[in-house]
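Read the structure below first, then the notes.
The complex appears here minus one protein chain, its other protein chains still in place.
== subunit A ==
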Amino acid sequence: MTQVPVQTIHRDPQLFYWILFPITIVMVLTGILRHYATVLMATAPKKLDQKTTREQRSLAHGISVRGNFHTLSKRSFNARRDVLITAYESGSYLKDPENQGQPPPNPMSDPSSMEGMMGMMKNQMAMIIPNTLIMSWINAFFSGYVIMKLPFPLTIKFKSMLQAGVATKDMDPRWMSSISWYFLCIFGLQSVFNFLLGSDNAANQMAQQMGPMAPQTAQMFGPGVDPNKQFLAEAENLAVIDHYSVLDDVEQRLLEGIRI
C-alpha cells in the first residue's frame, strides 16, 4: 500500500479575517435578529367572545374530568358526569345552537383561521428571507475560495457539496469552501444560541422545523371541526368510564407502608 502524501495548500492567513470571521459573525447576528424578530412579531392570541370561550372551556372541562376521574370520589364524579352529558347532548354549551345540523363552514372563508395562517407565513418568511440573502451574499463575495480543512476525512461524494464553486478535480474533499462553512454554521450554531439567548429561542430554523408545528389547542378547536360532534363524542367517552378512586384501599397501602 502506497502512502498518499498529504495535500497541503498554502493559504493567505488574511482569508480567516476577511471570510471566516465575517461569515460567522453575520450568522450569529442573523440568528439573534431572527429571535428578536419572532418575539416582536408574535401576535397576542385573539380575544374570543363569551360564547366561544364557553364552548371551548366546557369541552376542556369534560376532557379533564375524563382524564382525572381517579382523584374524584364516586359521588362527585357521577354528579359531574351527569351534568356534562346532559349539557353536551342537549347542546346547551354550543356557540349557536340553531345551526346544529349544518355542515361546518369552509375554513378558508373564516377570517379567524386566516390569521393563524398569516402567522405561519410570517415565521416561514423570517426563515427564508435571511437565508436567501446570506446565501447570495456569500456566493457573490466569497465563492471560489478554499478556506479550511476539515479535521476528518470524507468520501468523494461530499466534494460537490463542500467545494461548490471550486472546480479542481484532484483536491482532497476535506478542503472546504466558504459556502460549506456557511452550512456548518447553520447546523452547529444552535449551542451558541442556547448560550446567548436561552434554550427556548427562535434563532435557529433547524430547531423550529423539528419542533411541534402548531400548539395542540389550535388543532382541537380549529376551523372546520363541528363542535357539536366533539361534544357528542366527549359525552360518549364520559359515559363509558369505569370509575374508581385512588383512595380505594388507601388504608391497606398505609398499613403496608408502616414498619414498626
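Keep in mind that, in the parts below, a contact is a pair of C-beta atoms (placed from the backbone, for glycine too) under 8 Å apart; a residue touches a chain by one contact, two chains touch by 3 or more; residues count from 1.
We take it that contacts and distances are computed from a predicted model.
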According to its UniProt record, the missing chain among "LSM complex subunit LSM3", "ER membrane protein complex subunit 6", "ATP synthase subunit 4, mitochondrial" or "Proteasome subunit beta" is "ER membrane protein complex subunit 6"
Touching the absent chain when the full complex is considered, from A:Thr52, A:Asn194 or A:Asn237
A:Asn194
Could you tell me which of A:Ile134, A:Leu150 or A:Ala235 touches the chain that is not displayed?
A:Leu150
Subunit A, residues in touch with the chain not shown (by the definition above)
11, 13, 16, 20, 24, 70-71, 147-153, 176, 181, 184-185, 187-192, 194-195, 199, 246, 253
